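Taken from a larger complex, these chains appear in their original positions, while the remainder are omitted.
Labels run A and B following the written order; every chain starts at residue 1.
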Amino acid sequence: MKSGSCIVKTTKVMELIDITALLAKELAANECSNGLCMVYNPHTTAGLTINEGADPAVQADIIAGFREFVPLHHPFMHREGNSPAHMMASLMGASLNIAYKNGRFQLGTWQKVFFCEFDGPRTRNVHYHFIESL
Amino acid sequence: MKSGSCIVKTTKVMELIDITALLAKELAANECSNGLCMVYNPHTTAGLTINEGADPAVQADIIAGFREFVPLHHPFMHREGNSPAHMMASLMGASLNIAYKNGRFQLGTWQKVFFCEFDGPRTRNVHYHFIESL
């Protein structure tokens, strides 16, 4: 297993950032050819997701939709005031898996991997683990 | 690692389709006995989940519940008009893991694996990867 981290600088309170190219660069640098990649987000007000990357409007719509259904002004107890961001983090999840073959991620035609910022802007980390197939 | 794909034909705009038997057939065909299975959905308006398979009402209720809380008529920007389906895809997730032992998936008593169609009907693919344990 080869492991490492990437830095992701977010610029808004909430945004989806395409990290596919960043991960592909690490895959190449680690000379991995066939196997499974586990991507991991170590933050509690951020998440990871795979969704459409062709039209940036999809990313904005996902954020807009989350802001509509996740309660933002509930009388939450956590004093830091970012409980909605913690909730969105759990809805997206902290880890995801992607297979890679001949050095390329096996994503669907329209799929990209996104880092989901829910309490930015911040400097974030994303961990990756490549498990080469036998 | 042994990998492959299954075709899933969906017949409704939104539905959960039990793909457990389909995956079990692939597990047997690949002569896998002990390890981890990663199931992957390459589409951006569909997802994967594990939930109750005994009463089909649960599947219908999950769809009904999603249609109630995910905003369907928000002024979304994505012109294709299926932003709610993209949102539901991210809520369910694109990948999941199941262990298998002696050639059988280690699911809970009531659990089945479901392909979640949110923008059908369409002909869809599901990828699987079997990682045999050492």
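Definition applied: contacts are C-beta pairs under 8 Å (C-beta built on N, C-alpha and C of every residue); 3 or more make two chains touch, one makes a residue touch a chain.
None of the values given here were measured: they were computed from a predicted structure.
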item	value
Overall copies of the shared sequence [whole complex; 2 in view]	3
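Following the convention adopted for this analysis, only the chains that are shown with their structure count from here on.
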item	value
Subunit A residues within the subunit B interface of the complex	34-36, 49-52, 55, 57-58, 60-62, 64-66, 68-69, 91-93, 96-99, 101, 106-111, 131, 133-134
Contact footprint of subunit A on subunit B as seen in their complex	1, 3, 38, 40-44, 69-71, 74, 76-80, 83-84, 86-87, 89-91, 93-95, 97, 127, 129, 131
